[in-house]
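Here is subunit A:
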Amino acid sequence: MSSAESGPARRDGPLPLAGEPEGGAMVAIRATLKRDLVLMLRRRSEVLNPLVFFALVITLFPIGISPDPELLATIAPGLLWVAALLAALLSLDGLFRSDYEDGSLEQLLLSPQPLAALALAKVAVHWLLTGLPLALMAPVLGIMLSLPAGSYGVLAVSLALGSASLSLIGAIGAALTVGLSRGGVLISLLVLPLYIPVLIFGAGAVQAAILGAGVSAHLAILGALLAVALIFAPWAIAASLRISING
Partner candidate 1 sequence: MAFDSLSAFLAMGGHGPYVWAAYGATVALLLGVTLHARAERRQVLRDLRRRLRRERRQAESAPVSPDERHARES
Partner candidate 2 sequence: MSLRLQARKLACERDDRWLFHDLDLDLCAGEIVRVEGPNGSGKTTLLKILSGQLADYRGELFWRGAPMRRVRRDFLANLLYLGHAPGVKAALTALENLAWYQALAGASGDEDDRLAALETVGLAGFEDLPTGQLSAGQQRRVALARLELMPRPLWVLDEPFTAIDREGVAALEARLEAHTRRGGCVLVTTHHALRASSALRSVRLGEGGAGVER
């Protein structure tokens, strides 16, 4: 392959036909990871927006309900999880949309590398720049909701683990709606019901930590959900992208 790709230097010789591509998948995946990271970091506001949204929503609750620390402490695990979930959802619509609009999505589909793996790389970047920062920020907001001590670590870990599943499941919805001009609202309709198991076990883990019960079972189930999502979602995303590109 390397000799075939030597480029303009050999522009007059006869064209060789490439064979079955070998071993290029890692190069392509790494390049896609790097490209998406660079892209997101150049538009820093898109990385920051979900975080600001998260903080804002959490601010609304004490104002809307009551500043009573005891009441806030009881609802804090659920609030933090729901708000983080919505913040992650907010950024999903852009996951494939800009690629779709400028035509790089069809080029991605025409790569001789497995599409599911390339899509997984894009989802990984989404998680790295949305799910992970949300998880790291959640304990700070937990303080503001007077979340009982001892559950902060579990909150961050459960969010980090759970948001990876959320990114994977959400990417299916994003891929299905990328060809639609008004896909933004539709995506939440498609994706939110599928988020419920992750929410149950994620918020459950934090609650268990507050009650002093073991959290390993919850985290194990979150991990299992992530494993299932990792097995199925890339194929569903790839299939959905193929559908959307011909919408």
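Just so it is clear, a contact is a pair of C-beta atoms (placed from the backbone, for glycine too) under 8 Å apart; a residue touches a chain by one contact, two chains touch by 3 or more; residues count from 1.
Criterion applied: all candidates are chains of the complex that A comes from, given by their letters.
The model shown is predicted, which means the values in this text are computed figures rather than measured ones.
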{"item": "Options 1 or 2 - which one, within this complex, touches subunit A", "value": "2"}
{"item": "Touching residues on subunit A, where the partner in the complex is candidate 2", "value": "1-2, 4-25, 27-28, 30-32, 35, 38-39, 42-43, 98, 101-104, 106-113, 118, 242, 245-246"}
